[in-house]
Each structure stands twice: as structure tokens, then as C-alpha cells.
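Take a look at the following structure, please.
Excluded from the complex is one protein chain; the other protein chains are retained at their positions.
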Amino acid sequence: MDLANRSLVTVDDLSIGEMEGLFSLADEMSDSMNEQRGVCQGKVMASLFFEPSTRTRLSFEAAMHRLGGNVISAVDIGSTSLAKGESIADMARVVGSYADIIVIRHPWEGAAKVVADYAGVPVINAGDGGHQHPTQTLCDLYTLQKERHTIKGLRITLWGDLKYGRTIHSLIFALAKFGADILFCPSPGLEVPEHVIKKLTTEYGGELVRYEALDQAVKEGRFPLDAIYITPSSPHQLAMMPTISMQVELKAGVDALYVTRPQQERFATAEEGQELKKRYPVVNKRLLKGKAFRKTLVMHPLPRVDELAYELDADSRSMYFKQAARGVPVRMALIALLLGAKEVAIAKEEPLPKIDYPLYRRGFGVKCPNPKCVSGQETEMKYLKPEFKIANREPLTLRCIYCEHGLEPKYIASSHWHEGRLDSKKYHSADSHWVREIRPENLIIFDSENEAQTHGFKPSSYVTRRRKEHGKG
Amino acid sequence: MDLANRSLVTVDDLSIGEMEGLFSLADEMSDSMNEQRGVCQGKVMASLFFEPSTRTRLSFEAAMHRLGGNVISAVDIGSTSLAKGESIADMARVVGSYADIIVIRHPWEGAAKVVADYAGVPVINAGDGGHQHPTQTLCDLYTLQKERHTIKGLRITLWGDLKYGRTIHSLIFALAKFGADILFCPSPGLEVPEHVIKKLTTEYGGELVRYEALDQAVKEGRFPLDAIYITPSSPHQLAMMPTISMQVELKAGVDALYVTRPQQERFATAEEGQELKKRYPVVNKRLLKGKAFRKTLVMHPLPRVDELAYELDADSRSMYFKQAARGVPVRMALIALLLGAKEVAIAKEEPLPKIDYPLYRRGFGVKCPNPKCVSGQETEMKYLKPEFKIANREPLTLRCIYCEHGLEPKYIASSHWHEGRLDSKKYHSADSHWVREIRPENLIIFDSENEAQTHGFKPSSYVTRRRKEHGKG
Partner (left out) sequence: MDLANRSLVTVDDLSIGEMEGLFSLADEMSDSMNEQRGVCQGKVMASLFFEPSTRTRLSFEAAMHRLGGNVISAVDIGSTSLAKGESIADMARVVGSYADIIVIRHPWEGAAKVVADYAGVPVINAGDGGHQHPTQTLCDLYTLQKERHTIKGLRITLWGDLKYGRTIHSLIFALAKFGADILFCPSPGLEVPEHVIKKLTTEYGGELVRYEALDQAVKEGRFPLDAIYITPSSPHQLAMMPTISMQVELKAGVDALYVTRPQQERFATAEEGQELKKRYPVVNKRLLKGKAFRKTLVMHPLPRVDELAYELDADSRSMYFKQAARGVPVRMALIALLLGAKEVAIAKEEPLPKIDYPLYRRGFGVKCPNPKCVSGQETEMKYLKPEFKIANREPLTLRCIYCEHGLEPKYIASSHWHEGRLDSKKYHSADSHWVREIRPENLIIFDSENEAQTHGFKPSSYVTRRRKEHGKG
């Protein structure tokens, strides 16, 4: 396995086999910590934190030092170069010429991808807004692997803020990839975002059973269950009769309860925060007395606030401090692999075929609706063009390549048919038959009729007719 | 001497012999600075500064680098993890799993003790609010030792802000332990806090002579003397006739004049600051012309503001830049010892028996009155129970084990006598005969009658009677 010169922006960047190889290297390194001092000697890691963080940054820096490498570090840099109006692409190029590897945390979603695109050296995403935090997921998976010896087939409950927690988003995709079942227990109002659910169900082949479809007995449990993701590798009957079998499952117990704190700093308003915090469910001794939790690993990415009682700290099921401690060997293994200082053999290749979506990269007509996406920021729009994967044709669904938010644009046109024929530059409704007929490479997409007309297109007769109907109605 | 795996939270954590051993190691290291590069190779020190600081942090980090070790550093972290509501115990556990040793500065008094309790690795207190700053004291003592070859029997004048200066509090206890006499010259309004004076006089066996008891001649000197601590190792007659002999002493000269700046950042209000600053006494050439200062070492922990004139910088008596420079070898020695990378032989053992006070650790009824004590902070109350040393029985005096502030609670009860007998759950006045009769392990202590009643206790007849008398009065 050769990971040298690659970057880790999302959990999708590593195959199952690569992750397992990384875990075995982490095992090896944590068994002989004092012998790793020469592995990255003379190498320089830049850690760039545009959001306050102590834990993750120190974990990365400790990892680099344990490997004998050096660290240059910039923290809380919201107020420095960027305030001078610099783009992150420029910063990436410059720092990439100083350092051998870059670790970046940034509040904009998709920022790590931009840094990886421009730096010229391996880049590790240490959290980009609410998007992903893949190294936290590696620590989580590593703990599952060490404690249960496999991840496939486990039943993992995700608890708390499933909306803003980027660690949750990374973890969901990774668990699905490994073939685990996922039970969603969000705090009310903090459910998993739709674009995550969509990616989950279309790319990993499993099935999502929503609350409404759950059996009454499940609904009334102490367990605030909202939905269940059933992996395709689960026993067949489970997928067929989910609500019944889920009860059986719950009796069999949950393998891990993954708790997260309310990500208050991402709440829209302080009032929203107060309200959401009030209803936030607490994991404590009483909850864990339930039969389903008898052997459950209690996990948390930390820091915790009030959602996880201190009385659990001495409980042998509690894994959260171990998770944190294991972050060092996991990050050591990752850094060493990306720098090409270590290689590991892959035991098996991943079973999931990677889906190659056609790209939409015209750079006009449509832009990412996520206000925190890097592609929409003033300093970045000077050089970044919006770009999307066409994740679905009916309904037409785009996925931003930076922040992975989805959107369903309303209007389309074809570049092919209109080549040189201005009079026939027509735009169509995205839910018309045209969406099937225009070839992806010819597709032109618009957010609105206004957009389409700005670019010199005229409404097709269908669009006009429908507009009239709406006018009548 | 084996200091490996121990922590330095207060100056009490090291015996005289251990400090002298540390000083001789510091001598050795400063004589062969270039040969220390392998001492802590591969080790990682975390420096966590929750208060702005440059000097102390850089001194620690330079020390670790000179030993060949690595540093992970978090500065001005008031706004990061803690702002997310994390406790310092959680932070200590996590960082303790990344690093081999932790250096912590924190505005809460007693915070370093909490970190040491939870980190699982050696912890060095680099200043916890107004409580202590033991490594500064080590640098101060090291300078005295190097310049005077002994500390015992020296006459040290403490000058300026003796109230808020944590370096002063650490230094007072250390000087008393070594058997030095201490002359207190506070700026008006910035006298040594009572709890420090109490600990000084009860634990170190010396005598405090207050201003009122001083001879008129001493009072009228240029010297703003407020009180004198006379060590028990001083000549007998001195302790017997302090004011007369002090004049003799002052003629003999002061060994060191330890100047401190007004700790404005700890003043209650800006107005208090302005007022106190105005009256702050300045040490300059004119003052040092006095006979008593002919051979006096002028010391200062730095930074200075206006209390120490620049005209003294070239004076051979000025030690403050040497003190700062010596911080590096002293901290190198300390780090190497706590990491077990070095050992030193102890020349002699300390003469003072350590007093083992009984502990009060019920965790209810009474809490530390110091608003800056770590035990009273919202994030820490979730897991920390107030705990006190019973420093005295009559009057009943508790000393917080975290910040070492003292309190004299008003009401007591006994756990023993009431076992299972609800009707006899009575509380008593702390100044009644009961304080002698209840055994320490059975003692229950309350701040107020309200507290006592909340816990289901009823007033004893004596309490009731006294209350009536007060009502009449």
C-alpha cells in the first residue's frame, strides 16, 4: 500500500483496506513508541488552525514529534493573513513550499479540499466547518477495531447533535463503508442533514428506516430513536422486516453508543442554542443500566459538556479517554504513510465500487447553496469555480465537490444543440423529459430562470406554458 | 533522590534537600549546556497557558529544547476548549495521554493541583491565579544560593505588592522553610493576605512582629516596614526582643531586596488600581544609598513597570536579569528530574516535620469562599468535591486543599452520634466545647445555619439560646 503524497480530506479518500493497514501500523507504533523517533526526522509539518482547537492540534503535533519530525504551527489565524484578504489557495501554496505536510482546520466547508488542491504536499483535514473530520473518525474506528476486532456487522448508536457534528458525518460514511448498522438518536431538532442521508443511502447500498416506520415498541423505548440505517451486509430478513428485526437487534444489544456534545458554536442563534441545549439527552448510569447497553462501548469525540455524566468515567465500558489517547498512534501512522516514510501491506481490498459521477464544472449558472461552503466566500470566488457531481438525474441532483451539500436545480439547457444557433438557446424545466435526453457533458444548469436569461437563454415552450398555468392558479 | 513521576504544584512539594539537589543539578547543567541535548530526547512536554504569558512559557520551552525534548504548546486558551464548557480534569486526562509532562498556567487558584490529580503524568505549576508560582521561587532561591552560598539565616526584604503576587506567596513559604528572616514592606493596601500569614506562623515555627510592635526608630526609617517574620533558627535573643534586635539587624544590612510590580490585572477595580499604583514605592539609586543596602541583592521576578528604576540596571547589586537567565537551567533540572531522566543525591534532609492535618472531605455543607478557587467554578463542580485541611481546632479553621485559602466556619455537627437517629441530628456552634469533643473523622461542618438545616440538622439548645440573645441585643 502506498499512501505517499496523497491527502486525507474526507473518509472517502481511504479504502477499507488502507484503513486497516493504517490501524495495524498504529498498533505497531504504539507498541514501540520509543523506536519511532527516526521515522520522520528532518520533516516539517505545518499545523494551520483557523478555528480555536487545542485537543486535535496537540494530538497531531505530539504525533509528529513522536516520529522525530518538526512542527510549525499557526493557531487562531482568523485575524492574520486572511484578514488581509488573502485566499486559502495562496496560503496553501506558500505554506506548501515551507512544509512537507499540512494539517488544516478551517470553518469553511470544503476548505481542506482547496488546500489539498493547491499545496503541492499532502494535506490532512482536521475539520472543515460542519463537513468532515476524518482523523477523528479514524480514531473512532480504531477503537472499535481494537475492542471488537471487527467493524463489519456492529450496531452503532449515534447520539446527540447529528446535525452540526462533523465527526458524526465522517463517521456515518465510514461505518456504512465497513458494513455496520447505524441507529440514529438525535437530540430533537439536531437530526442528520438530508444531504448526508441521501449520500448514505445512494452510495453505500443500505436502507434507511425512518421513525414513522418503526414498531411502536421501539418508539416507546427510553431510546430516542429517529431512524435506522441497515447495511446491505446485514442478514437478509433484517432488511426485509426492519421494525420487527430491529427489536430483536436491540435485545441483542448495541455495540457502541457514540455520544456528541451540542455544537453550540455552529447553532444559528444563541436562542436556538438555549432551546436545543435544554432538550439535549444525557447519557448517565441510569440510561446505561438498560439491557441493550450491557456490553456497549461508550464513545465520545470530546470535549464533553453535560451530555455525558462524570459518574461514567470509572465505568469499564467508557472508551472516550482511550479514544483520545489512541489519536496519537493513529495520527503517527497517518503522517508516516502520507509522507512515504512507512508502507504497509493491504490485507484485502474494499468491496465497494467507487461511484464515478459525471462532473458539472461550467462555473456559471448555478452555485452551492451552503453559505459556509468555501466556494461561495468572497476571497475564494476570485479563482474557484463552483463544481458539482451529478449525483442523480431524476430528480436532477448536484453535489458540491467542496462541501458535499446537495441541491436540486430547476432549469437546464444543452450546450450541444445550441452551438452557434442563438435563436434556439432554450432552457427547460429540470423535471421535464429533457433531463434524460441531454448528455451529461452537454448539460447546462441554472438555479433560476433569471440566471438562465442572464446567460442569454430563452424559456422553452413547456416552461412558458407552465408559468402561465401557475399564473392562472 | 528520586523525583520521577512527581508533580510540583506548590513549594511544599519539594523538601529542602530536594531543592538543594535540584540546584546542584542546575549548576552542572548550566556549566555544560551543550551536553544536555540527549537528556530528554524523544520526550514531549505540553505547555498549557490559560493566561497570557511570554517569559515563563518561553523559559520552560527553551529548557525543554536544551534538553533535546519536544514541546507542544497551547497559549491563551481561554477561548478554546474551555469555552466549549470542558473541565480542566478532562483536558488534563487528554493532554496527559499525549505528553510526558505538563506545564500549566491558569487563572483559577488550585487549577494546577486538579491537573496534577488527573493527568497521569508529572505536572508543573507555572502559576495558578494568585496562589503560587513555585518555579519562579526556585529561580529566586537558586540566585540567593549562588550569590550567598546559603539561604538559612539571610534577611530578605519583600517589597511592593505582597497581596496579589503569587511569586511572593511561594517565596514566603520557601524562605521560612530554609530558615530566613523576612521583612515585609508592602505598598499600602497590598499587605500579605491573612491566610498566608497564618500558614507562615503555624507551620514554620517562627514569630511575626507587626508594625505596631516595632520600635519607633524602625518605623520612621525610609523603609516602609510593615511586619517582620523571625525564623526560629535566628539567635535566641532576637526572637525575644524583636524590635531592638531588628535595629541591630537592619544596621547589619539586608541580604536581598525582592521587588514586585503591582499586579494590576488582579486588582478588583480599575480605580483600586489607579489609587494603589499612585502610592507604590519606587526602588531607585537614592533608596539603595542607604547603609542597609550596601551589599543587598536587588531582585525582581519581572516584568517590571515603574517600581524599579532603569538607572539600577548597570548596578552590580542588580540580580533581576540573572534571575531570569538562571530560570533556564533551573527548569531544565526540574524537568529532567520529574521525567526521571536525571537523579541527584540529597546532601541533607529537611529539618521541618511535615504537618499532617486531618482532612475534611464530605463534599457538602461548606465550600471554599475564594471566588477564584477552582473548586467553585461551574465546569469543575460537576466532579470536584470541596475538600479542606483542618488546620486548627480553636478557632476551627479549614484550609482549602486547592487554593489554600482559609475559612472559619460557624457550625458543626457529628456524623457518629447521629447514625440512624434522626431526632438527634443537631448542629452546634463552632466556638462551643463540641469542637473539642467531636473526632475529626466524624466532624460535619456548615457555613451557615441554613446549610445545616438544608441537610436535615436542627439547632442545638446552645445555638438556639445564643440566637435569642442576639435577637434581644
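Worth a mention:
Letters are used for the chains, namely A and B, taken in the order the chains are written, and counting of residues starts over at 1 for each.
In the analysis below, contacts are C-beta pairs under 8 Å (C-beta built on N, C-alpha and C of every residue); 3 or more make two chains touch, one makes a residue touch a chain.
Since the model is a prediction, treat every value here as computed from it, not as a measurement.
The hidden chain makes contact, of the residues A:Ile16, A:Met29, A:Met91 or A:Val283, with A:Met91. Among B:Leu302, B:Met319 or B:Ile444, the one in contact with the hidden chain is B:Leu302.
Contact between chain A and the unshown chain involves residues 41-42, 44, 46, 48, 70, 72-75, 77, 79-81, 83-86, 90-91, 93-95, 97-99, 382-383.
Seen from chain B, the chain kept out of the figure touches residues 34, 37, 52-55, 57-59, 61-62, 65-66, 68, 71, 73, 75-76, 261, 264-265, 302-306, 310, 313, 321, 324-325, 327-328.
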